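What you see is the complex with one protein chain gone and the rest in place.
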């Protein structure tokens, strides 16, 4: 299929189910909320190695947050339930606690919570050394924990849902400039879709390695334009010199699809984009397949 | 001692030696370099729990970087040598690889390198799946690793020095506003000192716990104004309502001292700051004691 | 009246009617839209001297803009109708035209438009040198003007309404830190109210001058804490050392009031704020008086 002179490959993204928490970090001013959000989502762009995945979903205005302060909503996810427990607590402890004036709330829509990460007995609770209390405030059950700059409020537990990870498509461009502009525009369109997170990946991977058999994940060589002359089964068409992967997670399959569609439509509007494809594992490993043709026609 | 009506306590900061790497991340444009630096330093604000410490030291201009591109210099540190190996590699793999157009260089002054983190046999090298090469480029030995958007250059090894961690002072203010403004101004002065990193901590800790005996670190209750009426040995003077700790790491004791001095001088210039003190462990655990009086007189 | 230990003075803000346009700047990515918005609103913080007033109202998502691209909404106002014509066109010509990929739309709710700034015969139209066309696109009548990076779309005319200028209150704090934190928090709350713009002013003025009779506006000396010992009728209470004015414009009296209320409530929640008052001219010059007591009780 060709749209706007861009080839859309007849393939699919294979998505996986991932235990996902959705948290809201607020602060006295937006700037401190942002500093905390950036610190909290760090090292969260890929699932290859711990720490867990984490991304900023969107800004939240003071008119919609429990404590009427500006904030950011993040999604934190892991395919292993125990790892999510560990990393959600670690992210809060290391990303929220040190930053002035912060607080952190559960932001998963309540009806979606299948389970909870409990704060009790974690380093987050223990930080209080007995001075912490559970209080009813902001319409929630919150830990009220003394910190040098005042009380820090942390929700007592955080809902967990089986969200979607690994929504993706690849943008193949005739230059780094065109592929990068398309990727940025796609990402901004994706982030306008509720309940999803998106990111650009330059370092797309294949599972395992051909030469390094023990590696968990290695470079996606068929899609590396810079070695297309060395790779036997290179997938780089003539005239393509740069590829970016757009990765999408979301609370539901529905919103992940909507975001893939929004992102692809932007990408194919950009001059210099030659082809759109997607990554999958033959459809055998994932929870679901999202066909590109279904999104754009 | 009183300067500018601010009480300086006759005490000292106790600093520790920490295995420290200093890396430079560059990209095609400053914006992508920043995005990578922010991702790479994530979850690095405290040493209580892994991941290791990490902070952005400063921006680097294209006139001073090996590949003539804009960048950021970061310090990554850990008190355990093996942990530094692990986390430096993980930070590079998760913070540099996915971000478009990035490269990463060793930025430790060569004469300071006592040892090296080698990239060979790590997930950073293995990513290349055999397509990676070691090349002489930019006057360095670099891994040249194929990535979907072009070759990614990663220095072959990164120098490690025994740097300084835990330089600190506490700003005690009559309000959150005054303590926070002083902390920000102090931090900016600190970051003008070469080879140091600084950060604000709202969540100062004491070693272990009084009630929770097994906890590694718990709230620094004597310095929590919000519970000064509950804490037996509260250190909060009358009129103080908010405390921030400024934490300083650096490549050398010298620069850490200079930064503490610069930061303190700024902090005591701010109206509403009542007292400056520092955290220590009685001087028995650390590598050295930095006396506040020595810095300001 | 005292709320939360903060004195609210029994006074009022005197607001004026101001010819106001509301425009939307979009671009391929949010970053370029922001750069254009910042350039376009420059020199627009006060009405004392031309150029006209101008402020960014809010970000607009690609899901709500005519061309589905990210953008910013600005308000541009002047008490003189001809000046608004001149400065709106100049702001578009100098703030939108040079910035890559931009477009600019009328964003005044259509039912509010009492009049229009027409683009015909202005430097904005003339730029096209005959290559410009009026086209129906994005559901609007737009000028399609050739620019080196592609066509630039500019709405054919921009609605003008009699908006509100000069909503204000003064935050009097015991230190710069507390007053500034309160001002920032107030401003963020204000900007969550639809259809208003807000800004902090350190340089509050009185009309004319006492010594310099010909001056249009001079320092608001009764509210300068730094000269309270020199000013005969200083209005600075004991313990106040810093004052910031919050200035609010809006499309309607209603929204300006709502914003003043939101801002004041935030400000009085901040420790160190001692008193809130407002600026007026005795009620004789303005369009309306907004009483502080009406807002907070």
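Observations on the model:
Order of writing sets the labels: A, B and C. Residues in every chain begin at 1.
Criterion: a residue touches a chain if its C-beta (ideal position, glycine included) is under 8 Å from a C-beta of that chain, and two chains touch if they have at least 3 such contacts.
Here the structure is a predicted model, which means the values were calculated and not measured.
Of the candidate positions C:26, C:75 or C:90, contact with the hidden chain is made by C:90. Residue in contact with the omitted chain (choice from A:51, A:77, A:123 or A:173): A:173. Screening C:104, C:243, C:267 or C:295 against the full complex identifies C:243 as the residue touching the chain left out.
Although one chain is not displayed, its contacts with chain C can still be listed: residues 28, 38-46, 48-51, 90-91, 93-95, 97-102, 123, 126-131, 145-152, 170, 176, 179-180, 183, 199-206, 209-212, 214-221, 223-227, 230-231, 242-245. Residues of chain A in contact with the chain left out of this view: 31, 173-182, 241-242, 270-272.
Within chain B, the residues in touch with the undisplayed chain are 28-30, 61-63, 68, 70, 181, 184-185, 188-189, 192.
Methods note: only the chains that are shown with their structure count from here on.
When you average the Cα atoms of each chain and compare centres, the chain farthest from chain C turns out to be B. Mean C-alpha positions place chain A and chain C at a centre distance of 36 Å.
Computed from the mean C-alpha positions, the centre of chain B lies at a distance of 39 Å from the centre of chain C.
Averaged C-alpha coordinates put the centre of chain A at 26 Å from the centre of chain B. Looking at chain C, one finds that residues 181 touch two or more other chains.
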